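Heads up, one of the protein chains got dropped from this complex, but the rest are sitting where they should.
Should a chain be cited, it is by its letter among A, B and C, assigned in written order, with residues numbered from 1 in that chain.
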Amino acid sequence: MDLTYTEDEEDFRHRLRAWLAEILPKLPDRPHPADWPGRRAYDCGWQRMLHDAGYAGLHWPEDAGGRGATPTQHLIFLEETERAGAPYVGAGFVGLLHAGPTIAAEGTPEQRARWLPPILRGDEVWCQGFSEPDAGSDLASLRTRAVRDGDEYVISGSKIWTSHAEIADWCELLVRTAPINADTPKHRGITWLAMPMDAPGVTVRPLRTLAGTAEFAEVFLDEVRVPVGHRVGEENDGWRVTMVTLSFERGTAFVGEVVACRRVLAALARTAQANGRWDDAVLRRRLGRLAAECAALWRLTQWNVSEAQRTGGVPGVGGSVFKLRFSQVRQELYDAAAEVLGPDALDAGQEWVADRLSSLSYTIAAGTSQIQRNIVAERILGLPKGR
Amino acid sequence: MDLTYTEDEEDFRHRLRAWLAEILPKLPDRPHPADWPGRRAYDCGWQRMLHDAGYAGLHWPEDAGGRGATPTQHLIFLEETERAGAPYVGAGFVGLLHAGPTIAAEGTPEQRARWLPPILRGDEVWCQGFSEPDAGSDLASLRTRAVRDGDEYVISGSKIWTSHAEIADWCELLVRTAPINADTPKHRGITWLAMPMDAPGVTVRPLRTLAGTAEFAEVFLDEVRVPVGHRVGEENDGWRVTMVTLSFERGTAFVGEVVACRRVLAALARTAQANGRWDDAVLRRRLGRLAAECAALWRLTQWNVSEAQRTGGVPGVGGSVFKLRFSQVRQELYDAAAEVLGPDALDAGQEWVADRLSSLSYTIAAGTSQIQRNIVAERILGLPKGR
Amino acid sequence: MDFQLTDDQRALRTGMRELLERRFPRTRLRAVVDGDAARGDGDTARGDGDTGRGGGLDRALWRELGAAGLFALRVPESAGGVGLGLPEVVLAFEEAGRALLPGPLVATELAAGLSGSLAAGAAQGETVVTALDESGAPVEHLASADVVLALLPTAVEVIPAEEVARSAEPMRSVDPATPLHRLAPSRTRPDQTDQTDGTGPADGTGPADRTDQADRTDQAGPGRSGLAARLRREAALLTAAQQLGSASRTVELAVDHAKHRTQFGRPIGAFQAVQHLCAQMLVRAESARSVVYAAAVTEDPGDIAAAKLLADEAAVHNARDCLQVHGGMGFTWEADVHLHLKRAWVRAGQWQSGAAAEEELAAGLVSTVETCL
Partner (left out) sequence: MDFQLTDDQRALRTGMRELLERRFPRTRLRAVVDGDAARGDGDTARGDGDTGRGGGLDRALWRELGAAGLFALRVPESAGGVGLGLPEVVLAFEEAGRALLPGPLVATELAAGLSGSLAAGAAQGETVVTALDESGAPVEHLASADVVLALLPTAVEVIPAEEVARSAEPMRSVDPATPLHRLAPSRTRPDQTDQTDGTGPADGTGPADRTDQADRTDQAGPGRSGLAARLRREAALLTAAQQLGSASRTVELAVDHAKHRTQFGRPIGAFQAVQHLCAQMLVRAESARSVVYAAAVTEDPGDIAAAKLLADEAAVHNARDCLQVHGGMGFTWEADVHLHLKRAWVRAGQWQSGAAAEEELAAGLVSTVETCL
């Protein structure tokens, strides 16, 4: 139980901090959220700066062009960038955190050479084509079909909840290459493909969320042709290929968000002091309780990262536990924010109100809280398979 | 939506109130909870007083010796007796509220003549032998076996959670007369019998609860012989026979308890004012919220009783809804009581502390909250059968 | 005692539901909501100042509702109204909440019960009335309103809407169908007022003429009695009635989705986790119903506080759970779930907050020796 950082880790932190202090003032203004080309330019520009400073692919293995940093260094990186107010990974998310690691782990040397460097340099943007309208929590039941035709797959179907689809160059796509039948688990028969977003037959339609914004899109695929050489891993083995990246995450998936929660909470307390709501013991104690919850989230993160550091990245008990608590706390935090704001909680122009709306997806996205509880019950606690 | 009582109802209330004011001071001291013979004498004595004053079997049909009162009159009776601090039905519970109504509805004329008058007069005490160690929520899977031998059933097995077993004359017993098999629903094959508690082979063992008291018992049955004439309804039809009494309840099952909750809440507020805890806004607002919850429970009760009045007793939506909310509120009430008591909440000699311990069974007894939610989801909301 | 709906009350509820299905079908709701979306370029985060005035009121619909008697339910038949009581208004408003009918319904209904020149026409749906009080809650539909009913601590005033608008600024309302204005902090003492004389509604004496500039308090004084206090309570109750309607509707939406959405080879409604979410939603809605209806009958301040508290909670939590049952679909703009949630947030801040209701109920616990049953 050692919470002190090693000299190397402290050194890494101080150099990063110094670099951030120097570089952040030079950044251009942030683009408007609806300005997709502007966002691409901004996010890729930031990735290029990271690349040039030696921070790109920090958590990637060195033979994939990464820095081979320890989970703790990655934690420090995410913590410091969030605290300094550096740009969020944004358009680079899928490439850096999912598609890239997948290719690094399962791709051929040629595939790695083709796709990884542009991700690290911020030259190419990836998006993710996993969810479908009828395959949400039950992702493995996806129905977008790919039929082999010579050296190509011909793909028809549709995907939903795709971020950055408007500006992506590539899509990491899961498709069905063998039909669902009673004899084989439906996880079999899924294949992982890299699809160019400018291929004929790809149509992107923005998807408006309850927050009023269009952060996501639907992607419609009408006989899109993708070369067989764009397949990573074997045909019908895409589910396993996709899952290997889980070990890349190493407990760091929500570091920035936890840091942000603590910053928001401190700001709520200051606002409440300023507007007099701090005198309301019910609200004040609620904020105090949230401070405990946020502390727990941070310590769970450190716990999970330390575990990953020991096990070489194999996800442990902590991930689902963290996710369940985090989703809940995050929604409670923004409910408390509404109390602090009082009547201003009805003003969608308020930053916290917009965040409150976004936070509504936290118990749904990336596996509903219901699914997470099933995972905890069956995989961690060893309860019989639920029905 | 009429919450005023009719002239007849008000008249009934006033006569009852006057009688209670006259009779209650004449009652003997309450026996110690562990003094079973004393409790039998006390509870039966009170039933005899009710009988002599014309209040016995208020909600029973007149042809069964009851008074044929409306659900509203029954509501008033329960409300007034609770408010006046009259004795609880106690040892008469099963006879008056379950076994009696079952016999009244399904018994032969001879059975009614034999068993109903002593229940109404307080001469005979009944207990209930339904639950078994391995058949709790899943009551229909009960295994206590009855084998026909001439004019008798020979019964072996065990029952649990039986109140008043030590002092009961009769037990309304559910037994299995046809084996559980895959072809027929397990609800079939159950038979309802009246078993004399002094029959050879009946052993009663007190069951200590977490409250430290022995309000319940286990009943062991070793080749107990019960005449076939003690069977109510047809062989294998006992499940249906048992369920018909649900319509006797007419929304009044928890009237006294709701009145008691409101009395406890008011007492908590006064205690909190006296000991200074009232200044704690968190606690004060919590009590305010409980006042709303208790109000809702009372209005739900009035709603359910009014519905029963219209439909002639068929239980509606309200029962499970009420039970779920009531179990929850009751536990929250005693948690709030612990806050009001402060350090005294650790003193088991405190009335509210004993009640708090008992309240822990509310989300379990008579169908866990989980089962209640299933009932609401499937029978009321029409969701597909859960698995 | 017969705490069930009478046949007439059932008929009224059915009539109101059918009226709204005819006059305000879902397509019309979506037109209000998506019209706002269109203006906002699919992005309400954009900084154009007039989205706060989105969701402008449909005057024709308002007149239809007036003609159907919605605002005159409690106006005596002798004064051209329907001559019913508070329970009937509660039932009608429950239906309005169920259908997410936009507009300052509560204020218009209350104003229709007052006499006075400025609010004349409220009962017929000709005059649109919104309201303000001193709680700091935003004013809804101010740009569409003709007059504002101001419920001050001890006085009731009716003020031309444009006067109030001069010292108000539009907010970017979280609810796309309910435009909101924030009042400047000083803007709770209007300098020109149309003030009632503190007598009951529609009793012929009428509020003071607008030329009467002086503040006049209710005859019965401040506190829990007096006209202003009574109107605030009725406003809280009618808001609770709408919350109840919304809470019931989201149960239906969740159950319907759970029956038809298939995952893992069966309807999600066959999963206990979803079943239990739905069951708890029903429990919340039915508990709220019991106190809302009872408060409509008793008009007791404590009952009304309980009604507002439980109905607010039922509406907000049921909308949240409904969203959870809907999964990703519930997170889209196209689903109606978010409209229920956002409207529930708006209403929860109106007239009596949860904190105020809890304090009122707590005070009620110690003010009487015996709680009223």
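By definition in this document, a residue touches a chain if its C-beta (ideal position, glycine included) is under 8 Å from a C-beta of that chain, and two chains touch if they have at least 3 such contacts.
Quick caveat, the model's predicted, so the values are computed rather than measured.
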Residue, one of C:R17, C:H276 or C:R343, that touches the chain absent here: C:H276
Residue among A:H32, A:R148 or A:R299 that touches the chain left out of view: A:R299
For subunit C, residues in touch with the removed chain: 271-273, 276
Interface residues of subunit A (partner: the chain not displayed): 1-6, 9, 72, 75, 79, 83, 259, 262-263, 265-266, 269-270, 273, 278, 284-289, 291-300, 302-303, 305-307, 309-310, 317-318, 321, 324-325, 370, 372-374, 376-378, 380-387
Residues of subunit B in contact with the chain not shown: 32-34, 131, 134, 136-138, 141, 160-161, 206-214, 280, 282, 338, 342-349, 353-354, 357, 360-361, 363-365, 368-370, 373
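Going forward, only the chains that are shown with their structure count from here on.
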Whole-Å gap separating subunit B and subunit C, where each centre is the average of the chain's CA atoms: 41
Centre-of-Cα separation between subunit B and subunit A, whole angstrom: 54
For subunit B, residues contacting two or more additional chains: 285, 387
Two or more partner chains touched - positions in subunit C: 271, 274, 355
